[in-house]
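Removed: one protein chain of the complex. Kept in place: all other protein chains.
Entry: chain A
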Amino acid sequence: MGLLSDPNRRKALTNLLTRLNAPICMVCYLAAIVWFMGLAFEPFTLRTYMSENAMGSTMVEERFSSGERALSLAKEFDAHKTKAGGMPVEWLVKAMQARGLEVFTQSFSRKLPFPDENKERYMVRGTNVYGILRAPRAPRTEALVITAPCSPGNSNNQAVGLLLALAQYFRNQIFWAKDIIFLVNEHDLIGMQAWLEGYHHTNITGMEYSPLQGRAGSIQAALSLELSSDVITSLDLILEGLNGQLPNLDLANLFYAFCQKLGVLCTIQGKLQRNDWDTAEGYTHAAQTMMLMVLKQACGRSWGDHGLFLRYHIEAASIRGINGFRHYKMDVATIGRLLEGMVRKLNNLLERLHQSYFFYLLPSLSRFVSIGYYMPAFGLLAVILLLRALDLWVNLGAPALEAVDGVTEAEQPSGPGVLTVLTPVVISHLTGVALYLLPVHLQEMAVEHFPVSETEAVVLTAVAIYTAGLALPHNTQRLLSGEGTEQGWKVLKLTALLYLAVLLGCTALINFSLGFVLAVTLVPITASMTPHMPKALSALAMVLLSPAFTILYCVFIYQELIEAPVSVSEGWMLFLSVISQGILDHALYGSLVYPLLALFVYPCWLMFWNILFWS
């Protein structure tokens, strides 16, 4: 550190950094993008391996063979479901009791903040049914959970049938060391949330539910099953949970190991694995898979019923049966054997799953990118913000140094007042608070005055407040401190840059994908923004790279990646529904993406908007 304590050398270093600031930033940005895209390149990634000893070396034999029974149970379930017009509670209770489980039910109700138009629900009332297989000679301290949602229409009947058949088979085995809970939840995630809150006796989302009567100790792992056809061609593994949380990688490894063992085609993000990594197609395929994971993780919602378990430190994944156009089909018994194997290995666990990674990206099921490999991509982006901040700091410091040498210190104003910086900060954040609170609270008023539905009212209010925010604050500092000074905007920008760096840094630690996606779009404009740029052009660039447009691009890219491209108008409708889903996810399950965007990212972006119109 002699480099810094020597004033001459320090000066040389800062000179270098300020002089080469722009090129360094550019290089960093490009390096970040290249690094990130390189993550999908197979030689740069690691092969997945089982870390947990208890699951790796122990042998289990899969003997489940009641596939036919599972299908007939599925049919029976379907008939009773149609008859009951929803969850056939009594039938399920009887079916589980007949299989020797301790059966309990839980009723719940939830009024959504506004109607969910995707799933057409507003007042939700339902019942969860679960049966507990008590492990012989274990004292109810640990449990595993297998869930299957009771979905409307024809879907997921086979999942419930398989669940019951597995329960029957498992009940006759002596080797269980953990209780196994078989749960059929109604209204997918809402029912799951009610059950989990009931099980842990918490209430974080304002759900109303009846208390649970039967418990089985601390839940170690959970598998959620989605199966809608009698035969399947492949199984898809879904890992992304609430707020971008992921289960321990060993759970994915376990699934992959059994797929290999039983010869089941397995996919992740609906994409099969390819072996030709050295061709352009092979690389593109891996990159697409990884991008899909990044987008899914970034949006912070639970992509299956498993996603809500993760908050409670329960490792969980969803397994979805897919019936595609392949020649080779598998029957339910094979899936049953796969689940049997997985559950038996989880049953062997001597401790909670913790050996393997919790932070990872998967370009394919057999390859993973750990946090140590993907973090530099984000780090390179964050460094840009810090470099720009350093540049500004040096700039701001330089005249102050001259002032010390100058004759009078009184003439030089001691920098811009606190108010000049504080006003835009406060006003930006108030706009953010409005964006967070008003859409849901003003929906009734909006519905009264405009010919729109509640959901549209909420989304359009959000869009309106977002747009209004652009007009509002860019002249605010003048109210208090008159003309903006050159130093004023620099201090504001310095604050905003550091704020953004901290914000993105924290976000990326919790949810890398979200942090990275935001950084990729926000860093270029925020780093280069000054009031001296051509107003119209830079305003356009800023708007096009604002958080809302980021969401819009993500929608289009996502649709492109899942090979269901949409037109602009469809994309716009999807965008609106994404916003409403984001708000709903926050209200129903406690997803944090909406408050993060509304309360922090958008205000931060507004500060830069403010700088652009500094006068």
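Keep in mind that, in the parts below, contacts are C-beta pairs under 8 Å (C-beta built on N, C-alpha and C of every residue); 3 or more make two chains touch, one makes a residue touch a chain; residues count from 1.
Everything that follows uses one rule, which is that contacts and distances are computed from a predicted model.
Chemist: Looking at what's absent rather than what's present, what does UniProt name the missing chain, "U6 snRNA-associated Sm-like protein LSm5", "Galactosylgalactosylxylosylprotein 3-beta-glucuronosyltransferase", "Sorting nexin-2" or "Phosphatidylinositol glycan anchor biosynthesis class T"?
Modeler: Options "U6 snRNA-associated Sm-like protein LSm5", "Galactosylgalactosylxylosylprotein 3-beta-glucuronosyltransferase", "Sorting nexin-2" or "Phosphatidylinositol glycan anchor biosynthesis class T" considered; the missing chain's recorded name is "Phosphatidylinositol glycan anchor biosynthesis class T".
Chemist: For the chain not shown, which residue from A:E62, A:D116 or A:E142 touches it across the whole complex?
Modeler: A:E142
Chemist: Using the touch definition from the top, which of A:Y122, A:Y312 or A:F613 touches the missing chain?
Modeler: Candidates A:Y122, A:Y312 or A:F613; residue touching the omitted chain: A:Y312.
Chemist: From the list A:K81, A:R110 or A:R134, which touches the chain that is not on show?
Modeler: A:R134
Chemist: Residues on chain A that touch the omitted chain in the whole complex?
Modeler: Residues of chain A in contact with the hidden chain: 1, 4-5, 7, 53-54, 100, 102, 134, 136-142, 171-174, 200-202, 215, 217-218, 311-313, 350-352, 354.
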